[in-house]
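Each remark here refers to the structure printed beneath this line.
The complex appears here without one of its protein chains, the remainder shown in place.
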């Protein structure tokens, strides 16, 4: 310690351990508990169920992680998911081909992402407000397009795709896993990923490094909205019909999953894999409560308690590690 | 990255000609001309608001100059953005670091230039970390490049900044008050690095308030005032007095020590205070005294005043005010007559988006309106009185604090505590980022306070300031008080001897 | 140096409209425009009955949004207000039913609201959970308790004395409007004429500075969440009295409209700025728009879309004004 400026800061294994969010403990606890409560909980069928139920939430929560890393938020993902589903379904029913309909949904996602990204990235408006607005717009548009009626009777290909498996793994799980792989490559191995952390941590620094930080910022929202537009295919496959408000509210669950996974709302601190853990925790809880046939009203309470308990653990651990330091 | 031989000092590397920049209502720069030579340290001196920051921003492409030209090695260049500045080798180390807290050292060093390590868009992390270690090694540093910037100390972050600039082959390195937030010891380390850089032919533009550094480092010194260059010297042709004179437009005698006031009864008695980091802190401040809390940055000075104020939890120890115990909570401390002027006034001292009036009465609402009913007229009057008493340059209490200069902002923070009727003032770096004019006024105010029987505990990294102000001082190292210096023993050397572990 | 020596010029008073005042004026103008437009398009609009109808609907929205406004000005967020309202409504309705005393219902509703608010405050202050998540968690907990308590039933049928709060008139004006005016006035006085109100702005603008100015921020914040909970409790009473029933689904659909009313009212989610008058106008604008669409025979499917447009426009306009003011 004689020369503190030269002294190397090392990444201790403890630091890695510290990254594991508190929800992991709860997740493990829940799995043990549910498995004891009903041995079928760990059956292949049920694991498939959990995977299927988690995959759509994961599709929203993963890009949401990137947005939260930029110290932002996207409340519009649920409504946008619904809107893109409605657009695809309506166009399919109107006789468009699947690729054309998907392209149209991507366009919708592009516009939504561009609006969010421009207002947040370029104009610096608070993301909560901006995306709350676009959320209203998307939900409203879905209602206007459908006039409130669900749209069904389109090609069964989507459902078949949703229900297909590869090596006994459901395709949606593979899709979500692929997205995780791609995003983690993007986040940890590319320039774009570095810039995402930099925007949340110090956007000016990125600007001064000669990078068009606003564009990157907008790009994160675009990426999110485009992913959401593609996820609409999974949603359609799952529900076999398009409802204007089917996914409204999922944004809050996605955000909760991200934060459960240890990603902070500030400074670009976070971990993509934590989001996977957060999504799993929510999905396992819901599935397990069903498998154990817990009374419906208690299920509602349990969701709230999961959130509070996980954050409580994180808080305690953070305090403990600070006390040691 | 190869070392460039020291260039001819006769031909300037970069020449700024007649640069001007104005904002609505303000001429930030008026026809500034400057020559920057390779292998030289060019110090820019000036009070706050003299235009130094604007100049840097023009240099690094953050501002677009309204008029004037820039010549790089004799050729006209245009700086339209950070990319243009990078292209001619300008690197800036700002006071507020441009590091992303949750990127590691290597990622921070090469932020924006990852392409060099990318294969098909994927970054080769091994190569990047190796390169980062190389750059740091050139500065004689051996950091673990996987550490997050968030886990580094201020000085270490600064070194990473320098490494970052160096890795960009910066030929011109601009440093904005680099020693403002680091200890003397760390400053020495920095000066060594600067010397190394000079040898390699890097031109350094060094901005500082500290005359000692200016004299020690500067090869060429330019003084700015009101957005214009008032004088430019070579080091050997100028004395500190002349430079200060140029800065403030008149000659100022060196700082004399403040006349002591007869000390009264003890106001603050701290014994055996211990917190998560601090150990064994005992000190006493009497009425009519200015007591210094000296030590390097990171030695625990700020933590002591925060703990006394109740902002951080205590483990053990007693704190008495006028002989009585009081609850260690900021609201109770305030009501008991304690005042804390925090180190970082923008983050902790002021609500920047609110008005001067709202800020000035923030700590005094309980005292001015004991029943809890707020009267705007009364608050307005209190605020106008403070503005007059402290000579705060503002159009009125309704002015948003963000729009004031640093010195005037600091006066608002002080005014907050005057309004609260505090009897013990704990001032953490009261003159940081404050121009000389405001500085003298703050000194005068401190003097007034003790004349009036209040007690003052001052933290400062500027030793001359401590010696000027204080009747005596405690010196800290590693979160402990390691010594006490009475009025006669108080000297820069004495403080440094105690503050730096031998 | 010259500026330093000259004392502040006294002309500072005669500066242009502060952004806050401007925002209020703009909103009043907007309401007037919609009003003029509608009365020319639809004869049914400019009747006393219709205007009172709009105000009565707005009053319910305002009551929910008012507590939220205070919380947001203080730098927080309360997503649990809707679920809190549900819980208060269910518990108080049951209390009135079982005791036959409206007073019991009032006590239970306010007590329950305050308790949920207090829990929010503790989670945020003590456990340091970000407000967004703490109140989101409480949303689920309160909703779940309401479901459990009601077990699928509806509590209905109250004495006229209690129903007077929701459907009565005084001086020809529906009582909810009076409640809105009285609580609004109290709120405005609280924010502008009490030291605590001033402290709320300070802590919203810069929490750290507020703490170091000796403002007991944690207690103030808890107070705000308790007030927000109390407002949810009060709103619950009015809702129960108005609907003559309590069911576990009444509160949840109110959350987003309440946030929208706050935003349209010009309160910044960054904290430290905003006003209850703005929220009142925001609630009126949102109600007015739906009323207008109805009178113009626009399909109900368009309501959410148009509301979304209004929110976006309001936010963009405020951002533009603030940018202008900052320059």
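Letters A, B and C mark the chains in the order given here, with residues in each chain numbered from 1 onward.
Rule of thumb we're sticking to: a residue touches a chain if its C-beta (ideal position, glycine included) is under 8 Å from a C-beta of that chain, and two chains touch if they have at least 3 such contacts.
Throughout what follows, contacts and distances are computed from a predicted model.
J.: So one subunit is absent here. Using its UniProt record, which name fits best from "Sarcosine oxidase subunit alpha family protein", "Monovalent cation/H+ antiporter subunit D family protein", "NADH-quinone oxidoreductase subunit N" or "Ribose import binding protein RbsB"?
T.: Options "Sarcosine oxidase subunit alpha family protein", "Monovalent cation/H+ antiporter subunit D family protein", "NADH-quinone oxidoreductase subunit N" or "Ribose import binding protein RbsB" narrow down to "Ribose import binding protein RbsB" for the missing chain.
J.: In the intact complex, which of the depicted chains does the undisplayed chain touch?
T.: A, C
J.: Please identify which residue in C:59, C:267 or C:291 touches the non-displayed chain.
T.: Counting the whole complex, the residue in contact with the absent chain is C:291.
J.: If the hidden chain were put back, which of A:116, A:142 or A:239 would touch it?
T.: Hidden-chain contact among the options goes to A:239.
J.: In the full complex, which bits of chain A touch the chain not displayed? Write them out.
T.: For chain A, the residues touching the absent chain are 25-26, 29, 32-34, 36-38, 40-41, 43, 45-46, 49, 52-53, 56, 147-150, 152-153, 159, 163, 238-241, 243, 246-247, 249, 286-287, 290-300, 303, 309, 313, 316-317, 320.
J.: Extract the touching residues of chain C with respect to the undisplayed chain.
T.: 42, 44-45, 47, 49-50, 53, 56-57, 140, 144, 147, 150-154, 156-157, 167, 174, 239, 242-245, 247-250, 252-253, 290-291, 294-295, 297, 300
Following the convention adopted for this analysis, only the chains that are shown with their structure count from here on.
J.: Distance from the CA centroid of chain A to that of chain B, rounded to the nearest Å?
T.: Chain centroid spacing, chain A to chain B, equals 41 Å.
J.: So how far apart, in whole Å, are chain B and chain C when each is placed at the average of its C-alpha atoms?
T.: One centre to the other, that is 43 Å.
J.: What part of chain B is in contact with chain C in the complex they form?
T.: That would be residues 24, 248-249, 309, 311, 329-331, 333-335, 340, 342, 347-354, 358-359, 361-363, 365-366, 369, 372-376, 384, 387-388, 391-399, 402, 407, 416, 420, 437-438 of chain B.
J.: Would you tell me which residues of chain B are touching chain A in their complex?
T.: Answer in residue numbers: 60, 62, 81-83, 86, 92, 94, 96-103, 107, 111-115, 118, 121-123, 125, 140-144, 146-147, 149-153, 155-156, 159, 186, 189, 276.
J.: In the complex formed with chain A, which residues of chain C make contact?
T.: Against chain A, chain C makes touches at 79, 123, 127-130, 132-134, 136-145, 147-148, 151, 256, 259-260, 263, 268-270, 299-309, 311-312, 315-316, 319.
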